[in-house]
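Here the complex is missing a single protein chain, while all its other protein chains stay put.
What follows is chain A.
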Amino acid sequence: MTNHLIIGQYVPGHSVIHRLDPRAKLLIVFAYVLIVFLANNAVTYALLSLFAFAFAALSRISFSFIARGLKPILWVVLFTLLLHLFMTKEGDVICQIGPLSVYEGGIKQGAFISLRFLLLVWMTTMLTLTTTPIEVTDGVESLLGPLKKMRVPVHELALMMAISLRFIPTLMEETEKIMKAQAARGVDFSGGRFSERMKAIVSLLVPLFISSFKRADELATAMEARGYRGGEGRTKFRQLAWKPVDTVFLAAVALLFALLCLLRS
């Protein structure tokens, strides 16, 4: 039921991308997300796509797997495409469907915006597919480190993030388990009348909330029992290490940025 949702999942591996410093990966993806908005013609979009594809290829995760993971957002993409197709009135009229006319500019706009959206999701998915949640949080904490001086509770924020990320799979598992248990008691999650559907959802959400609260409580107790006192003076078991290859990848992004600036119209 939840099998095809891969956003937020981690796929173990030993590729170059997997072994990049999480800080480097975060910076790369963050920079990419920003510079995607520079693209405005075919050449620049092609460059961005090339980069995304190369990144995925280096990670050695199969394209078909990533593509299947993007399926859930496909309807959003389709919607954007259609919206632009019919709402943009630029250039020549290509064809006429009833009262609606499709302009050349509409096709271009629609295609570009959809592609932009896909690329954004693609790269952020690549980040989570190749980086464990723990690495992501360590990376974030380290990158935001300077803000500590401004009394931003960086460590606490990172911890919150770590806990949320850590429990996404657990929550999914739990959801599946409860859905199965209720299905065995005759609940039909795929159809039925409105009132039946509401009942089905309640029978899923109540146990889910209860176990989440219970788990939060247990987690807090366990942390206290092991002497957790926040970030002050806390050392790390895993030390992050910046390697030359990380610099190379960042340089590649810088190059991409430069090229985009040159080639955009």
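Worth pointing out:
Criterion: a residue touches a chain if its C-beta (ideal position, glycine included) is under 8 Å from a C-beta of that chain, and two chains touch if they have at least 3 such contacts; residues count from 1.
Throughout what follows, contacts and distances are computed from a predicted model.
Of "Energy-coupling factor transporter ATP-binding protein EcfA2", "Sulfate reduction electron transfer complex DsrMKJOP subunit DsrJ", "L-lactate dehydrogenase complex protein LldF" or "Iron-sulfur (Fe-S) assembly protein SufD", only "Energy-coupling factor transporter ATP-binding protein EcfA2" is the UniProt protein name of the chain excluded from the display. Touching the missing chain, out of A:Gly186, A:Gly227 or A:Pro244, is residue A:Gly186.
Remark: the omitted chain is touched by one listed residue; of A:Val206, A:Ala220, A:Val248 or A:Cys261 this is A:Val206. Checked against the full complex, the one of A:Leu26, A:Ile61, A:Val121 or A:Val154 touching the unshown chain is A:Ile61. In the full complex, chain A makes contact with the omitted chain through residues 3, 6, 9, 11, 13, 61-62, 65, 68, 174, 177-178, 180-188, 202-203, 206-207, 210-211.
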